[in-house]
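Heads up, one of the protein chains got dropped from this complex, but the rest are sitting where they should.
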Amino acid sequence: MTGRWTWFNITSVVVGFTFLYLPIVLLVIFSFNESRLVTVWAGFSTKWYGELFQNQSILDAAWVTIRVALLSASVATVLGTLAAVALVRFPRFNGRTVFTGMVYAPLVMPEVITGLSLLLLFVAINFARGFWTVTLAHITFSLCFVAVVVQSRLVSFDKSLEEAAQDLGCPPFQAFMKVTLPVIFPAVISGWMLAFTLSLDDLVIASFTSGPGATTLPMKIYSQVRLGVTPEINAVCTILIAIVTTGVLIATILNKRRAMQHKHS
Amino acid sequence: MLRAITNRLVILIPYLWLLFFFLLPFLIVLRIALSDLEYGAPPYTPQFSLADGWSALWEKAGQLDFENFSFLASDSLYINSYLSSLQIAFFSTIMTLIVGFPLAYGMARAPSGIRPTLLMMVILPFWTSFLIRVYAWIGILKQEGLLNQLLLWLGVIDTPLEILSTNKAVYIGIVYSYLPFMVLPIYSTLEKMDESLVEAARDLGCTRIGAFWKVTARLAVPGILAGCLLVFIPAVGEFVIPDLLGGSSTLMIGKTLWIEFFNNSDWTVASAIAIVLLIVLVVPIVWFQNAQARAAEAGR
Partner (left out) sequence: MPSLGSIRLSFAPWNDPAAKPYISFRNVTKRFGDFVAVDNLSLDVYEREFFSLLGPSGCGKTTLLRMLAGFEEPTEGEIFLDGQSLKGVPPHKRPVNMMFQSYALFPHMSVADNIAFGLKQDGMEKGARDERVAQMLKLVKLEEFAKRKPDQLSGGQRQRVALARAVAKRPKLLLLDEPLGALDKKLREETQFELMDLQQQLGLTFMIVTHDQEEAMTMSDRIAVMDKGIIAQTGTPAEIYEAPNSRYVADFIGSVNILEGAVVSSDDAHVTIKGGDGEIVGALRGSKAPADGKTAWFAIRPEKMQVSRSRPDNADNALEGEVWDIAYLGDMTIINVKLDSGNVVQASMINRSRLVEDPIGYEERIWLSFTADSGLVLER
């Protein structure tokens, strides 16, 4: 579409983004609230951040969450990329319909169903619930998101690049590793980041599949929220938001700089 | 030879993983749904083990009964939960579409330099915690919350509105949380649209609005469909939003399942709920899968 904006367009975009960001902004502001309340401003204070860092259980939960996220994102990226390759490069194989169904279904499956079913699996095979069960669960549903992201990039990838590599003497597997993979790498990385976020963010599946000693941050936050809302929660949330935003900003700046360098050389 | 093996592995590894960790669990859920409740851990009659062999399996199969399912059908709580979930999810999807479409359309028409930034801004909240964002609405919507404070201060209302702990809050929560899922597919469909099609329509006599309905909206249908399914299906089984923002009268099946499982420790009924929910959602899920597969083929 061409870039011509009408008043209606501008208004809808502004209203839309205000709606999206307002709660987050309020959350951040109230993390600096002097009083215990999250709705009445009583003055600026960073004491909740101090309290947060004293709170061992929250820190433990954060540590578990990060480890689960890093591990599950990485494994999910490998599996998801394989699944994407299978979907794009092999148009006919036995059981392809079932496979396609299994890859797309988790994208929309209600989490309570996924969580319950995975827990029952772990119980059935007598697998103790804890760090590993949560990780396995997260890998399972994240890999489907990675697959969709990588698949859409792979579909638009110019196959003649891989053919050229083969023509020049590269066996097919090497041609994929040396040419295709480097070119679609940004999509693979997006997939990783998506899987990381999904894991970091997940409450329902973690609640079903986790066990003692492996409480994740969302689980911790949820339990606190049920008891009553304190600004310590706001502080945790603000820190998470800050980390994510910084990460995204850094990535964007790096990308822009690389594009600039390219233009000038 | 090696090539054939590598090819097989590429398919097999994710296939087996999904078969074991995605499909198999559903069969187990079905199995549990057909079992009897027992006290203890785990709270159902023991699973068959492979050591028992096939004969034991058939024997156990004879012990299965549909008690749990008939229980669901008999108690109006469950039927109402399903219906209520479908209703809430349906209307939320429509509202999300109403909010999301103009946003996506505005983004698609933006000067191309700004578009990546706008896209980033839609995705960014998605990268912050879902739980956090829902939680933020508690502070806004409650009796002493910021919305009421604002409205009272403006003089629009006299007494605080009761929004939190009602279905209204759930609607707002779903629209808010799922908005990116609606905006992104619509945006990506609209962005690829060729503007000259609209111009051709107007050249042939359509009014602005007419051209919009006949050309733009029609071409955006795949994106709209994807967005609606991406919102509707998970919303039916949504738990966090009705739990945090809804009240005790808010009946949603995700919450009901959670309560059965965690509060009542009734795994068998919870499983039955899950199976019925799956059956209810089978049609939209398959619709979604087909739409996805078709879109992937079209992209080839």
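Letters A and B name the chains as they come in the text, with residue numbers starting at 1 for each one.
Please note the rule applied: a contact is a pair of C-beta atoms (placed from the backbone, for glycine too) under 8 Å apart; a residue touches a chain by one contact, two chains touch by 3 or more.
All values derive from a computational prediction rather than experimental measurement.
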{"item": "Chains in view that touch the one left out, judged over the entire complex", "value": "A"}
{"item": "Which of A:95, A:171 or A:247 contacts the chain that the document leaves out", "value": "A:171"}
{"item": "Contact set of subunit A toward the excluded chain (per top definition)", "value": "158, 160-161, 163-172, 175, 179, 182-183, 262, 265"}
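The rule is simple: only the chains that are shown with their structure count from here on.
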{"item": "Interfacial residue positions of subunit A with respect to subunit B in the complex", "value": "1-6, 8-10, 12-13, 15-17, 19-24, 26-27, 30, 38-40, 79-80, 82-83, 85-90, 93, 95, 98-113, 116-118, 120-121, 123-124, 136-137, 139-140, 143, 147-148, 151-152, 155-156, 171-173, 193, 197, 200-201, 203-204, 207-208, 218, 221-222, 225, 229, 233, 237, 240-241, 244-245, 248, 252"}
{"item": "Residue ranges of subunit B in contact with subunit A within the complex", "value": "2-3, 6-7, 10-11, 13-15, 17-19, 21-26, 28-29, 32, 42, 47, 99-100, 102-103, 105-115, 118, 120-122, 124-133, 135-140, 142, 144-146, 149, 176, 179-180, 183, 190-191, 193, 195, 229-230, 233-234, 236-240, 244, 254, 257-258, 261-262, 267, 270-271, 274, 277-278, 281, 284-286, 288-289, 292-293, 296, 299-300"}
